[in-house]
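Just one protein chain is left out here, and the rest sit where they should.
Then we have chain A:
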Amino acid sequence: MTLDVEWARRWVALAAQAITEAKDELVELDREIGDGDHGVNLDRGFAAVAAKIEGMDRPATVGEILTTVATTLMSSVGGASGPLYGTAFLRAGKVSGLAELGPDAVVALLEGALEGITSRGRAGVGEKTMVDAWAPAVEAAVRSAGAGDEPAAVLRAAADAAADGARSTIPLVASKGRASYLGERSAGHMDPGARSSAILLDAAARAAA
């Protein structure tokens, strides 16, 4: 089983739907330690992305879709999450110029996304950011692909690790992003960017199931 262009289309549609459903939850998380707009901004961005991808005429590769996701997010989200997710999808798209992705290509896609986020945001693991969801997701994907799993199982492993990673941000004190202004008061809340990352990866896994 490989993942094709139709999988990428399903991913985008499921992601847009999931972000809309999680909008209030993300706003509430961001209100605790940020400025409360994460859910609204991402929902606006993914609604634009869903419309754009639906209207795409026969994309030949997964990378084409991911690159369009990237440019649409960059021009519609704003805030910190716009360039961060935009760069993530851009780098993921760059390494996915294929009609179909096997397990190793899925790993490369996730690695590209993580590399985009860390190079744009200059954050590492443990700083209470979306990196805390993406880094364990990549590790889990590498392990799963190494064990000979199918692409769908690789994505499921990544999504579950991302969800655990998002939960792991709760006790952390933020040292990057707007939550860092709160100092110690940022502890006790889940990072909204890590949570939305887990939602996006879950949508990717569901699209492959």
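FYI, contacts are C-beta pairs under 8 Å (C-beta built on N, C-alpha and C of every residue); 3 or more make two chains touch, one makes a residue touch a chain; residues count from 1.
The rule is short, and it goes like this: contacts and distances are computed from a predicted model.
Trainee: Between "ABC transporter permease", "dihydrouracil dehydrogenase (NAD(+))", "phosphoenolpyruvate--glycerone phosphotransferase" or "HTTM-like domain-containing protein", which matches the UniProt record of the unshown chain?
Mentor: Not shown, but named in UniProt as "phosphoenolpyruvate--glycerone phosphotransferase".
Trainee: Which of these, A:Arg10, A:Lys52, A:Arg143 or A:Arg178, touches the one chain of the complex that we don't see?
Mentor: With A:Arg10, A:Lys52, A:Arg143 or A:Arg178 as choices, the missing chain is touched by A:Arg178.
Trainee: Given the contact definition stated above, which residue among A:Gly63, A:Pro103, A:Gly121 or A:Gly165 touches the chain not shown here?
Mentor: Residue touching the chain left out of view: A:Gly121.
Trainee: Return the single residue from A:Met74, A:Ala88, A:Leu101 or A:Ala198 that touches the missing chain.
Mentor: A:Met74
Trainee: For the chain that's not shown, point to the residue among A:Gly63, A:Gly82 or A:Pro192 touching it.
Mentor: A:Gly82
Trainee: Among A:Asp37, A:Glu100, A:Glu139 or A:Asp164, exactly one should touch the missing chain; which is it?
Mentor: A:Asp37
Trainee: What residue numbers in chain A mark contact with the hidden partner chain?
Mentor: Residues of chain A in touch with the missing chain: 27, 31, 34-37, 40-41, 44, 74-84, 86-87, 120-121, 173, 175-178, 180-183, 185.
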